[in-house]
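We show some of the complex, not the whole, and keep each chain where it was.
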Amino acid sequence: MKILVANPNSSEIVTGIIMKSAARKAKETTELIPLTNPKGTKNIDCGFADYQSVWSFIRAILEKVEEVKPDAVVLAGFGNVGVFALKEALSIPVISISEGTQTIAGLLGHKYTVLTMLKQFIPYQEDLVRLYRLENKCASVRAINVNVEKCVTDREETLNQLKDEILKIVEEDGAEVVILGCAGLCGYDEALQELVGLPVLDPVTVAIKIAEMMVETGLTHSKKRKFAFPPQEFDAYMWNGN
Amino acid sequence: MKILVANPNSSEIVTGIIMKSAARKAKETTELIPLTNPKGTKNIDCGFADYQSVWSFIRAILEKVEEVKPDAVVLAGFGNVGVFALKEALSIPVISISEGTQTIAGLLGHKYTVLTMLKQFIPYQEDLVRLYRLENKCASVRAINVNVEKCVTDREETLNQLKDEILKIVEEDGAEVVILGCAGLCGYDEALQELVGLPVLDPVTVAIKIAEMMVETGLTHSKKRKFAFPPQEFDAYMWNGN
Amino acid sequence: MKILVANPNSSEIVTGIIMKSAARKAKETTELIPLTNPKGTKNIDCGFADYQSVWSFIRAILEKVEEVKPDAVVLAGFGNVGVFALKEALSIPVISISEGTQTIAGLLGHKYTVLTMLKQFIPYQEDLVRLYRLENKCASVRAINVNVEKCVTDREETLNQLKDEILKIVEEDGAEVVILGCAGLCGYDEALQELVGLPVLDPVTVAIKIAEMMVETGLTHSKKRKFAFPPQEFDAYMWNGN
Amino acid sequence: MKILVANPNSSEIVTGIIMKSAARKAKETTELIPLTNPKGTKNIDCGFADYQSVWSFIRAILEKVEEVKPDAVVLAGFGNVGVFALKEALSIPVISISEGTQTIAGLLGHKYTVLTMLKQFIPYQEDLVRLYRLENKCASVRAINVNVEKCVTDREETLNQLKDEILKIVEEDGAEVVILGCAGLCGYDEALQELVGLPVLDPVTVAIKIAEMMVETGLTHSKKRKFAFPPQEFDAYMWNGN
């Protein structure tokens, strides 16, 4: 099976981190094909960034799909990143790490909390929860302070601080599952899970497994109504000038 | 991987049908272990039946889990069938074909419809949708007439009648995905899917794949609060007399 | 009028406490008939306990109803305890102390709070609030520390501590009515009500009065759809072997 | 026990009809004291009528309460009719036939339908359902054609027509209980209930029984926050000039 793992940003470093999380639980027989958005922003940290990155993200994915014929696509940005637009454009499974992981989290506990990095990003994430129609399963979206550098140099102390902050959040909000919605924490899921004693999800890892499951089951999104192909040819929508 | 596939009814015939659906998309390396509820009802077709079947269903599952040490349990009844009670009692993944399939259906379309057989069973199923907190994804629960015998003797005509009825329902309710919540239709998902042109889900098939995915990912439900182990020893809860 | 007061637990001591609360406001002409679940657990403190107790609870109630021909049944456990299953099985009024009291509380204030004893029991109780479709009337479910023994030996001090804890909860959650969802506090409703200055409800006492009212009014639940009799004979659902 | 039964209209004929419904299930020991709103409109059939009738309705009730010292007040208009304002002003139970009956209907079936007479009155009634926070229990508010005169002259035929119309409504909306929100149908509840085979509630009859139950139980609304007494003396709010 081939899964296209698409990073909506232009940062190859981030793509590297994503691929590491992607590979962790993937099957040996699953070929993970990375894609970095050639014309994307460095970071999608607001709605403005989403729109400036996703147009070219969609185009790059369509071209890559044509080229490598994957069995599924994983959208490796914890935001909107055009998930519904891509479900329109494609008939193979399209799994957003944000929509997919929040959906599965619903099976794992009464309610879940999404951790993000900037306070100003919380309403954007809350809007997404409603877009996915999961607001009755989401305890809260919370911003958390992560000093990624310190995590490397003083790992143990940083993790202990994070543990305290996460435990306080889940206590106050009644969450039973935590989703790492901030790339800075990817890869810390297992260490944190052990410390806080409840499921801590790395959304890239989870999304790859959902994609594998979809392909093996022969499931993909309905092409009736919402995710029907765009009414016009793709070319009619894409600006080709300079 | 070993998955315990537990039929809440006492009917071995139904267990046979379930195992066929279960095996259809399972991996070769997945061992599917059937369990028929020894003291269950023939059919869970109301809330009364649920309570009369599930107490012994839970006990039988606990014993079997002790015996065969499965990696996950699939609850193969499209009802409550004690899914939250079993998540309390176990720490391995417990996937209900009803909760699991409805959760995944949320990724496949704007809204889904559940087909059931009896009109009087609709409110019970609607309560379950709310229990799973998926009411914003569920277009409707609908009763559908299925003459299972005729399906065998006059397959083509019956399927065409079902096609018309399903198309009418999804048009009226705006659904984009259909879930076969009635055992009588298990095994007809692929034929119907082709006829109606949108995803038609056999919940047993889907639930097995969710279970495989959970095990491979190392995911299981949170043991914090809602699914914490019962406060007392199991024996304290189970009547042992005559 | 005869009301069957059914304790879902096997504890005769608890039945005694229940009957005391039941008798407090009942009419002289109302005959209260106690029933202890012969095969029940000592305590229903989780969803697991609910399923292990309720199957025999339902059977015992059906037998007793046959025997004493009551005018109504009160389910004296603050949980699910099969209330919808019993409404299916019976056509006389079936009043759950949990569903009934929360319904009436809606008439007494803007929002109410349910007090329970264990933190891990909160999600179970929150699910019940949604099952009763009262989530817009419920301010919160909260766990409270009750040392029942101390209540007896040092009543005044304990009540004062409870007063402080309850006042803090209603202030934080904006509740105007309190429901004692924990058996340990039954009988303290009046003392607490005086201390905290807002309605504090003993659910057993309230449920008996709802049952009396239903009988006098000639009201009972609809047998159309949700609470229709089970499609098969009772015997078909009940395991009779060893 | 004394219950003040207050008609928000100025029509003594309507008061007569109300008192008949009120008396039907009341206890022998309950004294029902009628009150007709001296300065009310003939009919409350819109929000405008509500405001033009209720100011004097409240005053008349306060005076009568002072005079006869009832144990509870029943507001016998199927509308807002100042129910929350009167709960502020009084500390004895105040039962609105609309709020009270819809609350109890929640115990009798999955969802209920309110029948009203004018199509333009439906949104007003839908707003009330939300005010009572019962929108998850209410299947629909529907207007129904009632020719009250014909009901008298050609009772059988009219009832059969009503039966057909009601059965069609409950089928389409999935209701299991019907509430007669139109005074024209008061007194037909039993005949209709027999014809349609599900609970049909006369709200005056039901509200009297709720009031009796409240008084016997010693329940009344919380005076904390929402229904606290008005911040100023009553006289400060009431215009006394000409």
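Order of writing sets the chain letters: A, B, C and D. Residues in each chain are counted from 1.
One rule holds for everything that comes next: a residue touches a chain if its C-beta (ideal position, glycine included) is under 8 Å from a C-beta of that chain, and two chains touch if they have at least 3 such contacts.
Only a predicted model underlies this, so the values are computations on that prediction, with no experimental measurement involved.
Engineer: Total copies in the complex, given 4 are shown here: how many?
Structural biologist: The entire assembly in this structure file is built from 6 identical chains.
In this text, only the chains that are shown with their structure count from here on.
Engineer: Using direct touches as single steps, what is the fewest number of steps from subunit B over to subunit D?
Structural biologist: 1
Engineer: Would you mind checking which chain's C-alpha centre is most distant from the centre of subunit C?
Structural biologist: A
Engineer: With contacts defined as at the top, give the pair, B-C or A-C, that has more of them.
Structural biologist: By the number of C-beta pairs in contact, the winner is B-C.
Engineer: When the centre of a chain is set as the mean of its C-alpha atoms, what distance in Å lies between subunit A and subunit B?
Structural biologist: 28
Engineer: At what distance in angstrom does the C-alpha mean of subunit C lie from that of subunit B?
Structural biologist: 30
Engineer: So the centre of each chain is just the mean of its C-alpha atoms; given that, what is the distance between subunit A and subunit C in Å?
Structural biologist: Here the centre of subunit C sits 44 Å away from the centre of subunit A.
Engineer: Please list all residues of subunit D that touch 2 or more other chains.
Structural biologist: 110, 174, 176
Engineer: Classify the inter-chain contact topology: is it line, ring, star, complete, or other?
Structural biologist: It is other, because the touches fit no line, ring, star or complete pattern.
Engineer: What are all the chain pairs that meet the touch criterion?
Structural biologist: Per the contact definition above, the touching pairs are A-B, A-C, B-C, B-D, C-D.
Engineer: Residues of subunit C touching subunit B in their complex?
Structural biologist: Contacts found on subunit C: 10, 39-43, 45-56, 58, 82, 84-86, 88-89, 118-120, 122-124, 127, 130-131, 133, 225-226, 228, 230-232, 236-239, 241-242.
Engineer: Quick one: in the complex, what on subunit B touches subunit A?
Structural biologist: It comes out as residues 25, 27, 95, 99-100, 103-104, 106-110, 132-137, 170, 174, 176-177, 197-199, 201, 205-206, 209-210, 212-213, 216-227.
Engineer: Touching subunit D in the complex: which residues of subunit B?
Structural biologist: Those in contact with subunit D are residues 122-123, 126.
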